[in-house]
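As you look at this complex, bear in mind that one protein chain is not there, while each of the others sits in place.
Chain naming follows the written order as A, B and C, and within any one chain the residues start at number 1.
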Amino acid sequence: MSSIKVTVWNEFQHEKNNERVKAIYPEGIHATIASFLNAEEGITAQTAVLDEPEHGLTEAVLQETDVLIWWGHVAHEDVADEIVERVRQRVLEGMGLIVLHSGHASKIFRALMGTNTGSLKWRDDGEKERVWVIESAHPIAAGLGEYFEIPKEEMYGERFEIPAPDELVFISWFEGGEVFRSGCCYKRGLGKVFYFRPGHETFPVYHQAEVQRVIMNGVRWAVKGEGAKATYGRVAPLEPVR
Amino acid sequence: MSSIKVTVWNEFQHEKNNERVKAIYPEGIHATIASFLNAEEGITAQTAVLDEPEHGLTEAVLQETDVLIWWGHVAHEDVADEIVERVRQRVLEGMGLIVLHSGHASKIFRALMGTNTGSLKWRDDGEKERVWVIESAHPIAAGLGEYFEIPKEEMYGERFEIPAPDELVFISWFEGGEVFRSGCCYKRGLGKVFYFRPGHETFPVYHQAEVQRVIMNGVRWAVKGEGAKATYGRVAPLEPVR
Amino acid sequence: MSSIKVTVWNEFQHEKNNERVKAIYPEGIHATIASFLNAEEGITAQTAVLDEPEHGLTEAVLQETDVLIWWGHVAHEDVADEIVERVRQRVLEGMGLIVLHSGHASKIFRALMGTNTGSLKWRDDGEKERVWVIESAHPIAAGLGEYFEIPKEEMYGERFEIPAPDELVFISWFEGGEVFRSGCCYKRGLGKVFYFRPGHETFPVYHQAEVQRVIMNGVRWAVKGEGAKATYGRVAPLEPVR
Partner (left out) sequence: MSSIKVTVWNEFQHEKNNERVKAIYPEGIHATIASFLNAEEGITAQTAVLDEPEHGLTEAVLQETDVLIWWGHVAHEDVADEIVERVRQRVLEGMGLIVLHSGHASKIFRALMGTNTGSLKWRDDGEKERVWVIESAHPIAAGLGEYFEIPKEEMYGERFEIPAPDELVFISWFEGGEVFRSGCCYKRGLGKVFYFRPGHETFPVYHQAEVQRVIMNGVRWAVKGEGAKATYGRVAPLEPVR
């Protein structure tokens, strides 16, 4: 089996403007994620960022991408609608999509879900998060224990305005008293979508082994397999019509 | 309990331009649907059409609407994006939405589902459709037998590019050899969405008792109940954070 | 509409043997639940307990029951298999079933779910539980805030070995660090099943207003409506077979 081609997209703004974030991700969150993915056998990751032409998401790049990872936060509205629609069509054709953390409010996640996925509770006080595995046999949970902890994280709390996930893999407990559906799987068209909650830019979340493991698992899960053929439009009858 | 307020929306084009359709629905499909709904106790139906200002779907109209019924076909692209977004937000706030037949390709259904819901197979040869009840206890199936037949209908065939429905109430058998998920229930935000397949404009489908019964059932099902309060945004912790 | 007929079943053991429980529920948990239900307009509740002939669940009683509520803990294995099967068949015919707290390990819940629903984590230290509403528009959440707290409760923690619920209404946060899917809706046959977590016998949980509200909501939700007819077995073809 040939290598899985991943494109890690990042708006790449905080890392240039905020010293605290720069200290954690000197080359950007995308570089950190691409780096641990490239260390994995059978995965080849490249990156793309907002400031590139077409945000680095040309037709050619997307056609060569098996799984796209999305991180955005302050610049959601700067992503061109045309590019969002291009990405959406590629997902419906079978490209996997992993939406991370504040990407919940991105145009692409909103477009694929149909709801106001920006609606949730939040608090960036750096509290403890404990991510519980709900579906122990799910491939996205492979290699984890029953839970893992993130020592300091931004809290996201329910209600989160998403369609009920096809599969709910993780639920988070927060020190401050909230819960959150932190690992949500969807099928849309021929593509798979995985929303994974952790990853605030001011904490070193993507340097943590369990978080890396989940993203690697998510990549493998999101790749489209062979499937069946589907066609659409006007068709002749297969049986005699009286 | 006060009356359920329904707005029946129709693009209202075929009935003005096509003699065959005019003969079946002289005042428009919307008028026929509103008429049988108004004959029902506890339902008050009004209508709105594409050519009215704001397509008849002003903020005031939508605020007063418990359930919106949508029929469109040739003029999907003439519906203003702003109005589509307004309707979408009302659904997410709790307004019920019933999408009929060729409304599968409408902007509002595509926006709420996130997929290319226009993608399916079709053939308008006027063949027999048999609509089978899959979830016998579902309120949308109330009063039906195990199936009902539509003597002449347009065929829609799978694959239909929708997210897997939260509840699949009907599956259709077609004389020409296809099957279709004909009654699909979704929850989106605080609102309920019901897609119901039958209703080609050249056949008297909305004059048929079983079809009327399903639409009436759908209206009652789609009304939002009391529910719980939900708020979003930054919140203080409920428990001490170290 | 006539009154909803509820039967509240309780094994009724702790309340006779344990002074602490007796002090909270002097006439039994079943009596407390039946009492607040009977105070509700449109609901008529009776009780049944393990020590009655046929555990109080005769064919006649079940035929007259719209919704059965189940509380059991130490005596699950004392419930006769024949009665469990009788209850299961009535649920499949349309009787609603609400399974409370330690009823998760009852024979009837195991039989209807097919999994080892006794498998979960627990700790009866009397810690704080915060029950979060996940589906704000669900009728079972009617009248609640975004969450409610139970000051002292037994903890149940994931993983809980249940089939993924058709609708997940509540997720609980526990002081000791766990989460739990606390409100789970299922359809089985023509019947509806609602699992609701709170209710340890050593704490006055069923005297709390929010818990009572959820149970009342659950009763209204679980009642079977009209539905469609379903028949089974050998049938003649509806179309000519060559």
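Following the convention adopted for this analysis, contacts are C-beta pairs under 8 Å (C-beta built on N, C-alpha and C of every residue); 3 or more make two chains touch, one makes a residue touch a chain.
A quick note: this is a predicted structure, and the numbers were derived from the prediction, not measured.
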Out of C:Ala23, C:Ala39, C:Val74 or C:Leu92, which is the one that touches the chain we can't see? C:Leu92
Among A:Ala39, A:Ala80, A:Ala209 or A:Ala230, the residue in touch with the chain that has been omitted: A:Ala230
The one residue from A:Pro26, A:Gly42 or A:Pro139 touching the chain left out of view is A:Pro139
Spell out, residue by residue, where the missing chain touches subunit B. 130, 132-136, 146, 157-159, 164, 167-168, 171-174, 177-179, 181
Footprint left on subunit C by the chain that the document does not show: 88-89, 92, 111-116, 119-123, 125, 127-128, 155, 157, 159, 161, 163-164, 166, 175-178, 186-189, 230-239, 241-242
With the missing chain put back, which residues of subunit A would touch it? List them for me. 94, 130, 133, 135-139, 141-146, 166-167, 175, 187, 189-192, 224-231, 238-239
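Just so it is clear, only the chains that are shown with their structure count from here on.
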What pair of chains has the most C-beta pairs in contact? A-B
With over half of the numbers shared counting as same, classify the subunit A/subunit B interface as same or different. same
Where the centres are mean C-alpha positions, what is the separation of subunit A from subunit C, in Å? 37
So which bits of subunit B are touching at least two other chains? 166, 175, 187, 189, 230-231, 238-239
